[in-house]
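Taken from a larger complex, these chains appear in their original positions, while the remainder are omitted.
Chain nomenclature is as follows: A, B and C, assigned in order of appearance, with residue numbering initiated at 1 for each chain independently.
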């Protein structure tokens, strides 16, 4: 009976369904293990997982941010995956509780139909220009980990003092703060908003499918927002879960994922020049210094501060 | 005081059972969640500080103000559209009535996030309609903001008003109408002074549902409010925002929502308490004969409202037949979306129908007796039940879902992982439909009928089953239809409670739309529409055939 | 001019001809009563006049104006509904004020007129009550007040007093009659109380299964019923059947229950079978040995049963061969009637109405 049960795996996935579909199909085909996906926003899924901690219902949680992985590490079972060594140490848990999969760079998206190629902002600083007032779509940090990262990145970039937060406030006054991240990239893609602050992969997907979107890496530097996978401690199908974690980090799997959905992998051994999209290698992009751990630690207070700014500028 | 036609044993049993059920599946799960709002950060002491703190914040004051203003406006407009529409459907010869009625409930089948998506495509800043309007010189900006929200609520929620009111219009005895005319009042005057007041319980029931839904709904303002603060959205973010909200604030906002809706309910109770509405109808009133010009106007109005409500719908259907490149819509036609959809959707489709059917059935089973007790008794306990039974509507589905998981994932009763917990969540959440719709119609049924039955030796509980339920049929079906349809489009509780096997169409749509699968989402919506419209049209037909002999 | 002219009016519900080719003229200011067994079409006829029931055929005029095409609220025909049709959403006073408000009567006049109407039906103190707080009879009185207060041109009253006690009924019918007279309203009145019908009507129509059976003044209908049906329906009667056994000219002898009755039946001949009506009150028990009044005839009967009805006492007598006779006496009959089984009954042959077998 245990083996029959092991023939499936319950995956809590915060990824969008196209990616899920792609990976799950390939996984089942290869391993014979059926996937029972539970799909939802990462906040919802984490809430669900922690609500169920007395009697976990899921085996895997996949597609949630580093900070969520870290803050819920206690719910995970350690597993030293076969492919884990290909992944730089900064993208995985030292105790093997979780492993990073995708790296999202925070970028600017520009709808070139609404803002011609050359006239868009080049840097975070450019966004402060009053001419963009009401034209920049952003996600409410209360509902998006990457938005939180983004705001704190800017605070740090601009000096992490009162003047820096003053600038952040000015930026917020220029932005439309939307309730979820998909509204930003589909909004820019469909022409609702000329500019958006979003994730790298979205720009590539829309552009590669013919939308007038340009992905702009800010010249003053950006940061990597990582998301990853963890095995839920005490889940019903622990063996299948391990098989899935091995699968998801394999090089060929990552290539397949990249080709279809432009997720920049955490492992650094893919050759983007041989893959569609012409995505620049991570090493060619200017990264700003970002003290992720301390910002995660200061999160409640910082969130409150951000919230105040959002409220003040609405 | 005991009310006629009513044995305390039956009323007591229903009240206690219902309160027990709700205590177990509503209050107990919610307790843990709202507890945080009255505790200080250490969690050890009671405090009102959280409330003071939240209420002192201008942002939340504005959120509350916006929510109430939009809710009130939407309620008024929806009622003003819904009541005349119900009247047209009940009393005028409108061609294609069963179809129209089925179509009228369809806006509810479309999950609000899907219709919001479609509406943005049509009426957003870069929307097709927006641009067309601008091209011909109409200064239309976009659908975002309060007016847009009111419009969208009106066009999706009017069935809440239409269904109970329609049943109510059919339960008015024609003789009071005749008496009014006989005393020299014009038809319009009779309508205003007699008919409308008599169907008021139903109108108020519908209006209450609309008001509560607008307060609780976050799917639509999530998109269309843009960055205008709205209470439900803020509450949602505090509860399940990815960056982890503040449980105390979340609790306060949730309780605020409950307080607003409870106040609305109390106003309604107060209005109904002193009045009676039974006219002793023996048959549905006949269709009115009206002049051709009025008839054309009525037909245009009825079909016009429904057609307008179906605009996002048609958009979705059209979109589903467009070819998508990834998330990007093209102008070519194709069946690609459906092919992609059916690669995975048969399961969710069946699940949706099964779960919605089960929830509608369970909702009737639980809600109709509650509605009966609320209308026919005036005990304190019944008043409490009234408020508790209305609460699920004020609680976001996500919140209820989380509460249920915490409560029933382990311990004395383990329910998570199966279909039952979904059905329980749906039954609880949609309970107000069944309770309101049945209590509204009951106001118009003369209690002496029940007395006659009891007097003939049929126990009150059997009387309820054998006599009252058939008499209430119009209202009951209305409630069941609303439950079925809204469960089919339920997302927020489902997302917390479903397990892989029990994924629904709404989940499919949500996941697809969240990412880059708008095409698949539209296709899923189209399929859902098609499979829901059939049973709806069938029910309407059936009811109409019974119309001669039933209230 | 609000005479009512009903011409060839019919209405069928499926196979049931509820109103079947009725023609009737009611004069201006007349108090006209419809009588007939339950289900004969009285309500249907009133509803046609009020405008709530379509005509299959025929026309209705108020004066010179054809009204059957007019919308009901423009006919100015106030109706008291058989089921009252009180508005449950309005208080008693608002129910009564309803028609006045529809007529845009000034607010202060409304208050005064409503108060007067409520006083008329003895509900002065009940204006603020809700209908569900009233008894059956009180509800019926609200319906009456609501209709009378608008002083319509035509009054249609469908058993308006059925749930009132005798005293109140007499009083109310007096009030209605008086109002009707003083305002010269044409009234169509449906009642099941024959005494009431006889007491207040100018004319009466007896209906049967959708048709008019007889129309006439009260006394005429009572004393000269046109058919056995009318005779039986209008007050109690003895409807006897027998064969003509002899007699001369108009005066015949008819054998019933082994005895001979004398009566006038022009045109009947020996051997014909006749029906005839003999009212209980024209039969007088004659003291043993006393003679019948002059011109009266006698029959012998046995007392079977006495029923006390207040002012009236009814006796059931048997004639022989199973034929029963009802006899009415004012007050209690004398002791000798109650004791002795055998009684002689006197009657005036001129008061018997004979019918041809149909």
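Here is the rule we use: a residue touches a chain if its C-beta (ideal position, glycine included) is under 8 Å from a C-beta of that chain, and two chains touch if they have at least 3 such contacts.
Quantities reported herein were computed from a predicted structural model and do not represent experimental measurements.
Enquirer: Copy numbers per chain label across the whole complex?
Expert: Putting it as a formula, the complex in this file is A x1, B x1, C x2.
The criterion applied here is as follows: only the chains that are shown with their structure count from here on.
Enquirer: Using mean CA coordinates as chain centres, what's the chain A-chain B distance in Å?
Expert: The separation of the two C-alpha centroids amounts to 35 Å.
Enquirer: Express in whole angstrom the distance between the two chain centres, defined as the mean CA positions of chain A and chain C.
Expert: 91
Enquirer: Report, in whole Å, the distance between the mean C-alpha point of chain B and the mean C-alpha point of chain C.
Expert: It comes to 56 Å between the two C-alpha centres.
Enquirer: If we count contacts the way the header does, which residues on chain B are in touch with chain C in the complex?
Expert: Its residues touching chain C are 173-176, 178-187, 189-190, 193-194, 197-198, 200, 274-280.
Enquirer: Under the stated contact criterion, what part of chain A meets chain B in this complex?
Expert: 8, 10-11, 15-21, 35-44, 46-48, 51-52, 54-55, 57, 65, 67-68, 71, 140-145, 148, 176-180, 182-183, 186-187, 189-193, 202, 205-206, 208-211, 261, 299-300, 303-304, 311-312, 314
Enquirer: What part of chain B is in contact with chain A in the complex they form?
Expert: 57-59, 62, 120-121, 124-126, 222-223, 225-229, 233, 237-246, 325-328, 330, 343-344, 398, 402, 405-406, 409-411, 414, 416-417, 495-496, 498-501, 503, 507-508, 510-518, 520
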